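Got a structure for you, written out below as structure tokens; questions coming shortly.
Missing here: one protein chain of the complex. Every other protein chain is in place.
We just call them A and B in the order they show up, numbering each chain from 1.
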Amino acid sequence: MNLTLKVWRQQDAQQPGRMVDYPVAGIIPDMSFLEMLDVVNEGLIAKGEEPIAFDSDCREGICGTCSLVINGRAHGGQKGTTACQLHMRHFQDGDTITVEPWRARAFPVLRDLVTDRGAFDRIIQAGGFVSVNTGGTPDANALPIAKVDSDLAMDAAACIGCGACVAACKNASAMLFVAAKVSHLSLLPQGQVERERRVSAMVAQMDAEGFGNCTVTGSCEAACPKEISLNFIARLNREYGVALLKGVN
Amino acid sequence: MNLDSKIPAGPLAAKWDKHKFDMKLVNPANKRKFDVIVVGSGLAGASAAATMAELGYRVKCFCFQDSPRRAHSIAAQGGINAAKSYQNDGDSVYRLFYDTIKGGDFRAREANVYRLAQVSVNIIDQCVAQGVPFAREYGGLLSNRSFGGAQVSRTFYARGQTGQQLLLGAYQALSRQIGHGAVKMFPRTEMVDVVVIDGLAKGIVARDLVTGELSTHAADAVVLATGGYGNVFFLSTNAKGCNVTATWRAYKKGAVFANPCYTQIHPTCIPVSGDHQSKLTLMSESLRNDGRVWVPKQKGDKRSSDQVPEADRDYFLERKYPSFGNLAPRDISSRAAKEVCDEGRGVGPGGLGVYLDFADAIKRLGEDTVRERYGNLFDMYEKITGENAYRAPMRIYPAVHYTMGGSWVDYNLMSSLPGMFVIGEANFSDHGANRLGASALMQGLADGYFILPYTIGNYFASTKQSKPNVNHPEFKKALESAQAMTKKLLSIQGKRTVTSFHRELGKVMWEKCGMARTAQSLQEALKRIPELREEFWQNVKVTGENNSLNQDLEAAGRVADFLEFGELLCRDALMREESCGGHFRVEHQHPDGEAKRDDDNFAFVGAWEYQGPDKTPLLNKEPLVYDEVHMSTRSYK
Partner (left out) sequence: MNINKLFKSSVGRKFIMAITGMAMFLFVVAHMVGNLQIFLGAEEINRYGAFLQGNVELLWPARIGLLVIISLHIWSAVRLTAENRAARPQPYARHELVVASYASRTMMMSGLIIFAFIIFHLLHYTVQVQAVNFTGQDFKGLEDAQHRHDVFKMIILGFRNPVVSLFYIVAMSLLFLHLSHGVGAMFQSLGWRNPAYAPLIARFAVAATWLVFLGYISIPIAVLLFGYGSQYVGLSK
């Protein structure tokens, strides 16, 4: 396959970036999208140019590191697929493909396609946990949990924190990410005692990071590689509403 | 070097409890006077950092990823073992201990493994309390499944994402401590050296991967939780960023490296599709619970799988190992697959693959049940190969997955460099020559939650401490040597890319020191690797600058270490004139092709001691003494 890539190049967070065209030849349909970029980079290095910086690690769709907007769609728009699992067989010979970083004020570009998603970590640090220390916990079977609740919690917990929801949202909102963690923990009995405090603190941190607001367009759900449901955002709103009514700070 | 394992005296079952009592404690008010550096934020690192911060130590945690949540523990699919015996099927701490020792082919320390089995129980309690959504039955209690190398169901799981859920549990515990200010987190920061002052590890030099800035950090103890070295093979199931740099550079500072030749080849991975391949993807071993492994009986049978009648199929695992069948341990299953492919009976392009067939399971359980159990794995398989495994069998082939070797540590998880502790996959301690499925998560969390936080206190309380200071000349020296290495890498400006060296090294390792090793192949590798290393330092091309985000430079540093480490791995494999677990020497096998262990001469831990650049390392032996179990020939027939 021969392709034309239009890639965002940016030296660092301070300098402005621009789209640069790269002709690419000899791509095999069995390659993953990132392996295609590896090929491009090997060519650039051989020419003495700096390779395109992009984040990736596990390359099996679970670590959430890869973060490319491909042809205007987070992770390339294949249902339930991260960019590292996207294969070139979904493209046609002769295609022009645009590749951009996640774009959000809360995710500043560090270089080329690499962004800083520390905002997500700070949201979790604000309250995305159950406050138990190591040791002294009851027997795991002491607390029966209905399978439906446990399964639903798992649906939410499947979030890989990649940020595709933010990238896909027209408002760069992080509601799906926050909703997934709030739902996961509020669905389980272990997470009950601090559920109001948790949702309140996490939303406050989300706001402080400068994400946009949810206008219920559904783009996040469609882009999510783990197919986290929009229903969890309703659950987040519900949790927040209860916290508000109870006057939790 | 005298390798003192510091195994407590007394009966096996009482060792850990007695040791916990014997260890000195640091009183709560004094804990906040101790600084601990944790390098790595996977299961072991995150759990250790969180737990030590909860205890009151001042912790700094470093990871090269952009967030601690991305460490490669996240990719573990199948589950975590624990001797809870919830299934009433005869499990016990002793049985988990025995299975692990036997699975490790009698090359692990009894005392460590017994302790691991003991604390496995607490891990599940801890994780459930954190909100890890393990699979449950309709009655609300936890569900279990069986796994390779065991005849009981003791594996806890969260769909096919157990590693992810456990890591998120540890990450959340860590995040809580970061939020409290008890842990200072350094993401996108790579450790480049350990600083040793008066024979004690007292800090590290780290590189900020965004700015390129080198910084020094002093501490009373350094904990490495930096994972395994599977990427020395280039193609492995490890994440792209996994590397040996931390433990290797510690090795050069005096932390001996044990059993590097014990590498685990996982039987159920998606076969290589071409030269472009950047990594291999594992399909959880849990698939073997319901999938049947087979190849055609006739070599060169090119019929598609549905055209091969039952009579022409060879379910070789069921045939060779009737009592364990498709659940034979990883090393055995991998080698069996290699054998049938070497006979020319492999399937798929290049003949490097065997079928993993779910037709029977779908017939027996229905497609929905199979989908519920393994749906995400089937989806993953389809994404990568474009094939639907509900219709046709999967094709699988073994790939490098886990490394049992690592920094040598004593019972307290301290390396031979005092003050430096090594936990999780980065150490060598618990899996012997082969790790059983669902035991890596168990070990990482055991070390991090329940072992290191105790033993590190004993170190603080029983060692005369001088307060470390980054102004010490040793810090300056380490900083300068790190700067010099970066400068050198950037100044070579040769013709070959870093990846091309890594790929070639990987090829040498896989072909000469992979699933089957011979003295000759190892000698060839030992000749080729130094040449390749020489060429690397003459001819590598690293683009960009030091003072910015430079992924090419990051990779170059890691590959430079792999080029040294690969040689040690082959040297260890050549030294070990026996076959055991993940180490198979073709010269040492029984007539039926089974591994032939040599307990008389090789029942020891081989720990290599650095002697200086280009000098042959020194082999130290820690004898393995088995008081409790009899060293039998491992049989899964």
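Convention: contacts are C-beta pairs under 8 Å (C-beta built on N, C-alpha and C of every residue); 3 or more make two chains touch, one makes a residue touch a chain.
Treat the numbers as computed from the prediction; the structure is a model and nothing was measured.
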Whole complex considered, the hidden chain contacts A
Hey, which of A:His87, A:Arg122, A:Arg195 or A:Arg235 is the one touching the hidden chain? A:Arg235
Missing-chain contacts mapped onto chain A: 6, 8, 19, 69, 71-73, 77, 98, 100, 103-106, 109, 168, 170-173, 200, 203-204, 206-207, 210-219, 221-222, 229-231, 233-241, 243-245, 247-249
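Following the convention adopted for this analysis, only the chains that are shown with their structure count from here on.
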So how far apart, in whole Å, are chain A and chain B when each is placed at the average of its C-alpha atoms? 27
Which stretch or stretches of chain B touch chain A in the complex? 47, 50-51, 54, 65-72, 74-75, 84, 86, 122, 124-131, 133-142, 158-159, 161, 163-165, 168, 171-173, 175-176, 178-179, 185, 187, 210, 237, 239-241, 273-274, 276-279, 281-282, 379-380, 383-384, 386, 449-450, 453, 497-500, 541, 543-544, 548-552
Once bound in the complex, which stretches of chain A touch chain B? 11-12, 28, 30-32, 34-35, 38-39, 42, 44-46, 48-51, 53, 55-65, 78, 80-81, 85, 87, 89, 110-111, 114, 116-118, 120-121, 124-135, 137-141, 143-147, 150-151, 153-154, 157-158, 160-161, 184-185, 188, 190-191
